[in-house]
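The complex appears here minus one protein chain, its other protein chains still in place.
Each chain carries a letter (A, B and C) given by its place in the written order, and its residues are counted from 1.
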């Protein structure tokens, strides 16, 4: 059974360690905040200028002047701080953020990522993604393993315009958890009931399978 | 009669126009603040991080956390602002300061200035002077026309290590007011009782004298 | 202290002309200079180059300037949530230069701080790097990026004083502080304009030297793009 969005987020939350500063991209990565284990203290950075992002506000606390990078209304926490976009990206570029979690349209076996443009069809812009992938100490990608037509999104080489080179460290898809190594995608875990063969079929890039591959534990 | 330090400062104060942001160097330039005419509203920038420098404090208002670039205790004014050194020099480098007034050991006829080092004898460092002279829209120098041994400090070329190239616009010395032009030092005004010949003798660089040269009016 | 107050938005925008380069603060619709945008619409200046992180939505913010075809070129980092924008872009009516968000922020800061160029790793090896100088430092590749400046910068602050000092609120700060430094003429619209001396000098986000004109704006709509709430 493939993982759903919340399960992907829950699995990624296991990668978050105590004391980390973390930037969460739009989409599945945003959901990761809901699954950070108790006792793990992390600080969420929102690249539009906030450190210490709190939960969504209750109706009476909605403030148009307090949003996250996904333009959602949010709250601060005790110990939060607010700063400009140039200070925010100084923080990111200067490698002060420990972990970046973001979505992708394609990832190559060398760790290249494409997530900002489909030529002729969609141009939303890269936003802060290029800065994040160029400087993050650790990048985990949350994505679907295949497109709707079944074609793989884990490729030998990206076909879409790339966002950054050789930067992705780990990938959590609906089918598997993989590590990007010098030799290709190393399979770490399978979604419950999904076989290595299923994953092999869904992966165009080099897949490295060593020993028994355990199922994801959530 | 040569101008004394306060008279040099008073003459320079006439160059300050309403609405200007002004950076005053250490020494004579600091005195200029005392002579800014009534009705002329200017804001003094101190490069250690203050805009809107006020007068020295009364004894009971002395604050070790509020000094100017000359390390003197000072005060703020209504409308002052405080910022970091990088923001301060962003302000300077970005040409937001209208006028810089500083001292010099030597000035060349092309407008080069030397004021930070005497090889083998004195090395205090350039502080903010190199940033100021490289970016100021308008630079006025306050200095003595000659050294104690009578040798000129207004030269064809500086002999000391320079602080900046072709940047000085105007010079007020104990003997004269001069403008730096493409062709050399253009004499604008004489100190009271000082003759053009006196000034010529004290000036090693090209001196341009056109028509009658009026006396400084203080 | 020098007084930067102008009496209204009309006076604040005097001198804005066709073909100018403008910076407009804000992230999405958060912290945008609503009054200045309305006045740009009213005076109808055309062929503008607009530098702004986003392009508004179809019926608010810079989206309104796009609807009226006042914009020739956009320099931005993210322009989703705007169908008209996407249409003009794909049809070639609108010229667009997309920058990584941090690069955009830093180019604007550099414009204000007198730094003509700097190196950043963002965009190396991507379309963004095409035609740009690249260089290795400590084993990592970087692109050289240049400063951005504007004829007019329009910024929105929470509080301001007559000396031009500004304080922003929450994440409405975003691009406003850098843009304030990079305009030949910077116009600040504020929710509350107070006399010089009422703001703590220690807590100023934008020093008054950067602001040429300031006025108290009217009727802030502060539209929310993604209203997300939890149960009390």
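Here is the rule we use: a residue touches a chain if its C-beta (ideal position, glycine included) is under 8 Å from a C-beta of that chain, and two chains touch if they have at least 3 such contacts.
No experiment lies behind these values; they were computed from the predicted model shown.
**Student:** Using the touch definition up top, pick the residue from B:29, B:164, B:184 or B:205 that touches the left-out chain.
**Tutor:** Looking across B:29, B:164, B:184 or B:205, the contact with the absent chain belongs to B:164.
**Student:** Could you tell me which of B:7, B:100 or B:135 touches the chain that is not displayed?
**Tutor:** Hidden-chain contact among the options goes to B:135.
**Student:** From the list A:7, A:30 or A:76, which touches the chain that is not on show?
**Tutor:** Within the whole complex, the residue contacting the unshown chain is A:76.
**Student:** Check each of B:7, B:46 or B:100 against the chain that is not shown and name the one that touches it.
**Tutor:** B:46
**Student:** Looking at A:27, A:52 or A:103, which makes contact with the chain not pictured?
**Tutor:** A:52
**Student:** Could you list which residues of chain B touch the chain missing from the display?
**Tutor:** On the chain B side, contact with the omitted chain comes from 46-50, 55-60, 62-74, 82-86, 88-90, 92-93, 117, 120, 122-131, 134-135, 161-165.
**Student:** Considering the whole complex, not just the chains shown, which residues of chain C touch the missing one?
**Tutor:** Contacting residues on chain C, toward the hidden partner: 106, 110, 113-121, 135, 137-138, 140, 142, 146, 167-170, 202-203.
**Student:** Hey, which chain A residues sit against the chain that's not shown?
**Tutor:** Residues of chain A in touch with the missing chain: 19, 21, 41-43, 45, 50-52, 76-83, 87, 89-97, 135.
Going forward, only the chains that are shown with their structure count from here on.
**Student:** Touching both chain A and chain B: give me those chains, sorted by label.
**Tutor:** Chains in contact with chain A as well as chain B: C.
**Student:** Any idea which two chains share the most contacting C-beta pairs?
**Tutor:** Counting C-beta pairs in contact per chain pair, the top pair is A-C.
**Student:** Could you tell me the distance, in whole angstrom, between the mean C-alpha positions of chain A and chain B?
**Tutor:** The computed centroid separation for chain A versus chain B comes out at 56 Å.
**Student:** Cα centroid separation between chain B and chain C, in whole Å?
**Tutor:** 36
**Student:** Averaging over Cα atoms per chain, report the distance between chain A and chain C in Å.
**Tutor:** Chain A and chain C have C-alpha centres separated by 28 Å.
**Student:** Please output the residue numbers of chain C that touch at least 2 other chains, ranges allowed.
**Tutor:** In chain C, the residues touching two or more other chains are 109.
**Student:** Which positions in chain B are in touch with at least two other chains?
**Tutor:** In chain B, nothing touches at least two other chains.
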